[in-house]
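All protein chains of the complex are present and in place, except for one that has been dropped.
Chain naming follows the written order as A and B, and within any one chain the residues start at number 1.
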Amino acid sequence: MTGSVAASRAPSAAVMTTLQAVGVQRAAWLLLAFPLAGAVILLFGGKRTNGWGHLLGVAMPVAAFGYGVVAFAAMLGYPASQRGRDLTMFRWIDVGQFHVNLGLQLDPLSISFVLLVTGVGSLIHIFAVGYMADDPERRRFFGYMNLFLAAMLLLVLADNYLALYAGWEGVGLASYLLIGFWQYKPAAATAAKKAFIANRVGDAGLSLAIMLMFATFGTVSFTGVFHAAHTASQPEVTALGLLLLLGACGKSAQLPLQSWLLDAMEGPTPVSALIHAATMVTAGVYLIVRSSPIFNLSTDARLAVTIVGAATLLFGAIIGCAKDDIKKALAGSTMSQIGYMMLAAGLGPAGYVFAIAHLLAHGFFKAGLFLGAGSVKHEMNDEVDMRRFGGLRKIMPVTFVTFLFGYLAIIGVPPFSGFFTKDGIIEVAFDKGGTSGFILGCAALLGAGITAFYMTRVMFMTFAGQRRWEDDAHPHEAPAVMTVPMVLLAVGSLGAGAFLILGSRFGDFLAPVTGTAPPSKGLFTVPGLAALVLVVIGVGIAWAMYGRREIPVTAPAGGFVTVAARKDLYGDAINESVLMRPGQWLTRLSVYADNRGVDGIVNTLAATMGGTSGRLRRMQTGFVRSYALSMFVGAVLLVGALLLVKL
Amino acid sequence: MTHPVVLAAGAAATTQSIAFWVLAIGSVGAALGMVLARKAVHCAMLLAFVMLTLAIMYAMQGAPFLAFVQVIVYTGAVLMLFLFVLMIVGVTSADSVTETIKGQRLAAGLAGIGLLVLLSLVVGQAVIGPAAPGGPNFGSANVGAIAALIFTTYVFPFEVTSALLITAALGAMVLAHRERTSPRPTQRDLSIRRMTGGRPAPLPGPGTYARHNAVDMPAMLPDGSAARLSVSAVMGVRAVSGITIAGLDELAVPQAPALGETPAAGDTGDTGDTSGPAAGTGGQEER
Partner (left out) sequence: MISPAHYVALAVILFVIGAVGVLVRRNAIVIFMCVELMLNAVNLAFVAFARLHGNLDGQVIAFFVMVVAASEVVVGLAILTSIFRTRKSASVDDANLLKY
């Protein structure tokens, strides 16, 4: 294992040394405590807390955000090499040689996520107060949302893989509870189950990775694993990388575990915004970036990551083009954007910064887009079919403008945030060099064009054109409690990208964790301009198809690609035929083998016993003389035996 | 005194061998006959013959005490007990020849031959030498010597055996005892039964004729038929005098059966039997 290979590789320079947390950062456990307390109070308090439950549910993320800002400020006060701080709370597992602490690690990567999760999370919580105002179960909703926040914060703050896994499972649970929040809807229950099961497949990969880590390194803490990573052999590191990728695919809805994300839109819109756009689905990217020392050592694993990312970004984009449900179109877009992040994360230290930056920017604009969709849905009597929207621009101006900001950000129009981050990813892809770099870059460019197309389609179908409403729809602008968060998110959509990327601000910030990125080549490079051209073409085609012509109320029969995209590019069909049917056959085979084989053996045994005893029974004739005969014969045999012995 | 047959040492060899061979063949033949005889009484008689031959053989081997005990106790008491029980159970209860259990006779025969072969091998293997020189213990002093042995070496088994005998006697009494399920009918009950039963007069006694055993001989009714009621029910079952009764019935004029009397059975005409009472009856009628 270790041994001869060890001398050939030096430890990666990107492994950060962590110091002990001091000062105000010692209270980092508050980040977990606030939402967890909120969840416990709301869920165990029951109906008594219905009156003020939503207020508590909002207060907790806001409090966590407040502390997050304080901790961030404290971190900025340290020099760059000392920004990694570890806070060990207690010894969690102590078995033989397996020791695991429950500790929190505050370093640039985790604090970025903390701010994103708590900040965007607080805004979405505030939005949910208004969105779920008519729902009698609102208190339970906030309980679950707080539970989710607690788990997500544990995930990003953990200082070892096992605690990360605990948070990982926690967000999976919260996702299940929230997708199936409206339990009376069979579609919601099924979607929740599907999400959980698809996640489980990925979780198997992650748990195998953790086991492999323990077997190889003897520890699962970040510092331990990263410092010892160079001692492992190449196949081990590649295996670790691939298993971690599998885990990330499950959580981030990448190929091949992507089928659950579109069904997850059955949950309430704040759930879609928070969990399935901004935070949970990005946990996979976090995992890969956090495990960068491992991925840096294995080119094969990184290649796998980039392939998965590139494939998924095209996959999601094509699906998004054919969906008439606004939330499902946005879900396809989420899948595609996370594909971009994966692609970037797979490109090594050059791409990590752009991956995280795009993640943060995506958190803002995708949450904004989802909240806008939620606002529209709320006003249109929970209608989500875009063919029944139209002409909402004048009626819901605030929603329209915030949605527009998000739209411009996602398609990558400067100076909105998507331009900086997405173009950076395209550039890094081309910079990889060789055929793989060229193919990846072209895929990313194509994806940018398709993104522009389907997002423009969404805009035209929803806000422009004629009103194709149902008869009982009377939309007006959403209440303030819903519009204010959308406005704040729109600000982020506008400025986040520029803020992070210009001047390598974020790159320098993250450098201690991810390694120094090569210097940027400026804003307007060839790939960037090519991307802009494709964006314009995409917008143009969408305008020609949906802006100028009338949009039919019933979906027209499409060509082969359209039909395929409406069916999620046959993702469900493939899952069924590859996994479900063989599983069912296996079950039936086992049942058959059990019935015929195992039961057959047992029944044959019983029948043999019964038959034999039935035959032996006939020896009991009841006649004394036959008994006497058998005794006599026995005595004769005995005498014969004695005779033999004596002889 | 010398007892030529009893004292083994002094007895002539030829006397002994003749006696042995005759007795041996006789006893084996009697034993075979006992196993094969159909009537149980014949079996008992043949067994008595075997026991007597064995008593003589004991005597030949210098065990006079045992010889006499064999005759007195075994043949005289035990076998007679067998005969008594045979009388109670039914002297004519003969086994049918056919065997009810399939393969029983064959298997018994084979097993018997097998045992015979094995035991012959055993006896053949064992080295049985000539008789030890007989002393007074095998002759005149036999009783005293046996007594000495019984009351010294074997006194404990002796005591136990006596306890066994007492227990056996008690057991026999208990087993043969009939528990009364109803109170014993008093004389009053019996006479009430008789008056209301349709037969106030006592049953007729058995007839007595010169040639036959009286108790099983039926009395004759005025019309010449045999009175079934005059013969005890037990004997009626056995029908020892079946021939006589059949002969009588053949000569009798059939009458309506009297009260409580079953019609005489067995019209097996045996007209050849004109002896005794039949002839007497015919003679009387012809007069």
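Everything below uses one rule, namely that a contact is a pair of C-beta atoms (placed from the backbone, for glycine too) under 8 Å apart; a residue touches a chain by one contact, two chains touch by 3 or more.
Here the structure is a predicted model, which is why all the values come from computation and not from measurement.
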item	value
Interface residues of chain B (partner: the chain not displayed)	8, 13, 16-17, 20, 24, 27-28, 31-32, 34-35, 40, 43-44, 47, 50-51, 54, 57-58, 61-63, 65-66, 69-70, 73-74, 77-79, 81-82, 85-86, 88-90, 93, 95, 99-101, 104-105, 107-109, 111-112, 115-116, 119-120, 123, 128-135, 137-138, 142, 145-146, 149-150, 153-154, 157-158, 161, 164-165, 167-169, 171-173, 175-176, 178
Sites on chain A contacted by the missing partner chain, in the whole complex	617-618, 620-625, 628-629, 632
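Basically, only the chains that are shown with their structure count from here on.
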item	value
Residues on chain B engaged by chain A in the complex (per definition of touch)	100-101, 104, 107-108, 111, 114-115, 118-119, 121-122, 125
Chain A to chain B touching residues, read off their complex	621, 623, 625-626, 629, 632-633, 635-636, 639-640, 643, 646-647
